[in-house]
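Here the structure is laid out as structure tokens; the discussion comes afterwards.
With one protein chain held back, the other chains of the complex are shown just where they sit.
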Amino acid sequence: MTDQADSTHRATAGALTEPLTPQGHALLEILDRHLPGMASGTTAHDRDGTFPLDVFQRLGDDGVLGATVPPELGGLGVSSVHDVCLAVKRIAETDASVALSLHMQFSRGITMSYEREHGTGTGPALAERLLRLMGTKKALISGALKDAGVTTELVPAADGGWRLTGRKILVSMAPFATHFVVAAQTRPTSGNPLTASAFLPAGTPGLKAPDNWNGMGMRASASTEVLLQDCPVPASDVFVRGPAGVRNDAAMAGQTVSSIGLLGVYAGIAQAARDFTVTGIARHGGEPAAAVRTLIAELDVKLYTLRTALAAALAHTDHHAHRTTGDPDERGRLMMAPFQYAKLIVNRTAASIVEDCMTLVGGASFTADHPLSRHYRDVRAGWFMQPFTYADAIDHLSAHALGTDTAGGTP
Amino acid sequence: MTDQADSTHRATAGALTEPLTPQGHALLEILDRHLPGMASGTTAHDRDGTFPLDVFQRLGDDGVLGATVPPELGGLGVSSVHDVCLAVKRIAETDASVALSLHMQFSRGITMSYEREHGTGTGPALAERLLRLMGTKKALISGALKDAGVTTELVPAADGGWRLTGRKILVSMAPFATHFVVAAQTRPTSGNPLTASAFLPAGTPGLKAPDNWNGMGMRASASTEVLLQDCPVPASDVFVRGPAGVRNDAAMAGQTVSSIGLLGVYAGIAQAARDFTVTGIARHGGEPAAAVRTLIAELDVKLYTLRTALAAALAHTDHHAHRTTGDPDERGRLMMAPFQYAKLIVNRTAASIVEDCMTLVGGASFTADHPLSRHYRDVRAGWFMQPFTYADAIDHLSAHALGTDTAGGTP
Amino acid sequence: MTDQADSTHRATAGALTEPLTPQGHALLEILDRHLPGMASGTTAHDRDGTFPLDVFQRLGDDGVLGATVPPELGGLGVSSVHDVCLAVKRIAETDASVALSLHMQFSRGITMSYEREHGTGTGPALAERLLRLMGTKKALISGALKDAGVTTELVPAADGGWRLTGRKILVSMAPFATHFVVAAQTRPTSGNPLTASAFLPAGTPGLKAPDNWNGMGMRASASTEVLLQDCPVPASDVFVRGPAGVRNDAAMAGQTVSSIGLLGVYAGIAQAARDFTVTGIARHGGEPAAAVRTLIAELDVKLYTLRTALAAALAHTDHHAHRTTGDPDERGRLMMAPFQYAKLIVNRTAASIVEDCMTLVGGASFTADHPLSRHYRDVRAGWFMQPFTYADAIDHLSAHALGTDTAGGTP
Partner (left out) sequence: MTDQADSTHRATAGALTEPLTPQGHALLEILDRHLPGMASGTTAHDRDGTFPLDVFQRLGDDGVLGATVPPELGGLGVSSVHDVCLAVKRIAETDASVALSLHMQFSRGITMSYEREHGTGTGPALAERLLRLMGTKKALISGALKDAGVTTELVPAADGGWRLTGRKILVSMAPFATHFVVAAQTRPTSGNPLTASAFLPAGTPGLKAPDNWNGMGMRASASTEVLLQDCPVPASDVFVRGPAGVRNDAAMAGQTVSSIGLLGVYAGIAQAARDFTVTGIARHGGEPAAAVRTLIAELDVKLYTLRTALAAALAHTDHHAHRTTGDPDERGRLMMAPFQYAKLIVNRTAASIVEDCMTLVGGASFTADHPLSRHYRDVRAGWFMQPFTYADAIDHLSAHALGTDTAGGTP
């Protein structure tokens, strides 16, 4: 890489506009062909709360569902979290629900690639199996994280495998997924419970994912609940992690890698709202009112704030993602802090941008099917994204600043 | 009035919690009986975008539709804008759409009472007719202000009356109104056009109000369009004002009186969101996280900001509403400024309160039928309320501060 | 009082511009005669950090040092906290340091009048003595509250009186005061320590108040330290309160009455900064830039926020100040909350107004002796005013919202 090219990358990385890798570039080119078709259905899917399955099928035909799967397993080989986030942003400018769902797929490819290289036990083989399904079979894999009250559990089965029981909420794409990865705790006959993730095909007995999502926003994301009742899971289909209920700072590295790209959803919403609004005012011509000019300039200040903070946190994530030397707990903490800074910055500025745009556009934006109405409803989802509520983030970041987060212990 | 009672009034006026007049007190007592019934339908009406006609009928049975009509014409005689706003706030804590619609009815009574006393020409007799319909016949009167592009016009008819033609948008209650007051311009055969308001029964030939409102929020307010095609209007049914297209600062007094109470809608939304959230956290018990405690304290600072600014602007409005001496243009300017200050303060703090509440409550508030989701969608309407967009308000207030708003001229 | 007059008061109270009582009106008239003379020295006293003793002497000649002393004891009889705050605001528009010092004098008169009527033990007689000194002898009484580390203590003396030892900081007017009221704890030979306040003339042996204040702002307030070494205090010169170290919610009533008027200092700074800036731009003429117009309008929105919140909290204080029935702890809590809301609102908006004014005025405001430079340095003091730091206020207000502040106990 020449100095000149490097300089280009550095400069444009700040703007979150150009991919950093050739694979990221190829992904964006494919996506750009699909965006017009996606756009044609956005309003109706938002209104009706329906999942645009046809969009995912067409994206699958072009390999997008395996975008982050290594080429040798049939994927496009995108490995930069920055480039994943940029792709997610680009999609979200058209449809934030689709972007939310695809991010889950993209981040799965990246974390499974890491697991395949660095995992232990059943991990590497299972990860390779998932990646191959995504890369060659258009598998659509939903991640089920959040429990509805009770902890989802894996109980030892007579056949040496497990039985999975629980109830998950906010599982995007669930009614249309071909497979699931479900966070759970083991309840071993002896010893301490462990955190784990179970892999299940959609047809597994006892698994139900009713198509009844009715969100205020992200209405085309099918973020429903998933019911699990004694679902059989072979031993080879479970990733087993560390002891349950014990603080694990090292795990924050994986959480950062798998979640930070999601901020691209809100960056895309903000960008779309700003572009829609400013383009409209420019087209209208004439000398805008004093407050309009002030708001427009401040819109771009906000968008720059959002994009530069996010780009920096992504660069930081990409940098540390591939460094596996040193203290893994310290690495986890180092990665989480900029992610959380960026999350707060993105959530606040994106929401503020959308609100200012509605003020500029006026009453028309208050009708249910106006693009800004959709952005306004969608953008609020950012506050509820894993990991960390606002209160958790404040606890985490203040302890990080004061240096009181280094002692281990239960969370 | 004793000093003690006066002091009570002053103190509680700051809090926007107690009515200032016995009539306002009586209105609140009636409303309190209706709120539980209203609450039972709020979620469904919001989801389906339907108008709670039964609620209005029951309120009508108790005289609420004539709340601001003088007693001698059959009404409850509420004449304080502060008390109207407080009633609107109380209703909005349960259903902001109902509050929005009722405010139109309440403010009509106040402006018509003023017209009846101080109007000229056809004004006093027509105003008394309207008041009597509201006070004794449960008339539900929609105000149609905003043109959809072209100016709505009154053209002289052969019979000495007028023909009204135009298209209005955002007319709350329109499909269910018994009567309309429609802002228009006359197009006289000679001389200059005048601003005017035409009064029409719902069944007037050429008038259509399709029940198809589909807002992002305020979904139970039936804020549809009204189509007017050569609707016949007798000469006696038109209020004629000053020359069209000429800046009229004196008219800002009436605009302030008729619109400021609407801010109670957003005060009520903020209050409901805050109470729902804080009550939930208090019920949960335990020591809340640092950020939760900080947000809760700041919520109440914001609510105090909102309530005290609004209460002060209402007191100012009530004070000047009944003073008709002095320069009417200066009176108009004096009344508009605090209204606009309060409007910006209410819009910003109410939205910020709802957003903080969603952050505190978490992901559950992101489902379509959660109360906070409804508040979040409803609260945004405040920016689109008459008169003045944000840009207009900045132009107006900066000119007011610099003293460049005193010279007459076209707007 | 007629309805009309009442309405006038209510309306203008919202604006914090007109006094509520004839005594308050008389005080303002006297002050207005002194402001030009005060203004002539403001820049020099700020630059040199000197106390304008001549100003206080001239004010004393006109009875201002006894403004809040009852007429029968030689004072002007101002008893409304609202009117005290308005007077403080008016002075602070010219010189915030003088306003800060005079507020201490004004609030002393109000709390001593309350003590004279409602106190027990040595209280009423001592209070009357203080009031008479203020009303007839131009006594200038400094309050010494804040300990520099160690707790200031009253130790029993052989003669049946006390010896006072400690070190106080941020005692405004100290080098020029004729008397001091010093917060302390008793250290009795048996039993629990009590909170108390000792009254001492300036010449008391062992008392030193070096004239060495060097603040970033409030430079003319002589807010130095006071050193106390075995100062003799007769038993009759000590106000004894409740047990030390025990939470005393009832005491918050007195804290509110004695401190809330101080917010007038920051209201006055904000008003002066705004008026200076807007007047300058108006004088300059021409069409101001878009951002200038936007900032000016927003300045007045901020000033309205500040004034209406403060006026409401003052009305609330005046209302409860004279109600001594009911649970005194609940009264204390009821009074403190709006004071703290208003304090946060005033501190934030006043600082923001001054900063926007500097942005509007430009580089000239960055020279040391520019009025806006003085306002910028002075305004920051608001965050350090008794009682409650920001952290304390958040703890207090969140507990108040959650209802967890009603159980007694140590603080």
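The chains carry the letters A, B and C, assigned in the order they are written, with residues numbered from 1 in each.
The rule is short, and it goes like this: contacts are C-beta pairs under 8 Å (C-beta built on N, C-alpha and C of every residue); 3 or more make two chains touch, one makes a residue touch a chain.
Because the structure is a prediction, the values reported are computed rather than measured.
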May I ask which residue of C:Ala198, C:Ala381 or C:Ala401 touches the chain that does not appear here?
C:Ala381
Could you tell which one of C:Thr120, C:Ser190, C:Thr325 or C:Thr367 touches the chain left off the display?
C:Thr367
With the missing chain put back, one of C:Ala272, C:Val292 or C:Ala350 would touch it. Which one?
C:Val292
For the full complex, which residue in A:Thr165, A:Ser197 or A:Thr294 touches the chain that was left out?
A:Thr294
What does the interface between chain C and the hidden chain look like in terms of residue numbers?
146, 169-170, 214-219, 288-292, 294-295, 351, 355, 358-359, 362-363, 366-370, 373, 376-377, 380-381, 383-384, 389-395, 398
In the full complex, which bits of chain B touch the chain not displayed? Write them out.
289-291, 293-294, 297
Just checking the interface: what residues of chain A touch the absent partner chain?
1, 3, 6-11, 13-15, 278, 281-282, 288, 292-294, 296-301, 304-305, 307-309, 311-313, 315-316, 318-320, 322, 337-338, 341-342, 344-345, 393-398, 400-404
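Operating definition for what follows: only the chains that are shown with their structure count from here on.
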Could you pull out the chain whose C-alpha mean position is farthest off from that of chain C?
A
Rounded Å distance, chain B centre to chain C centre (Cα mean):
41
Distance between chain centroids, defined by C-alpha means - chain A, chain C (Å)
53
Would you give the residues of chain A that are in contact with at least 2 other chains, written as numbers and ranges?
289-291, 294
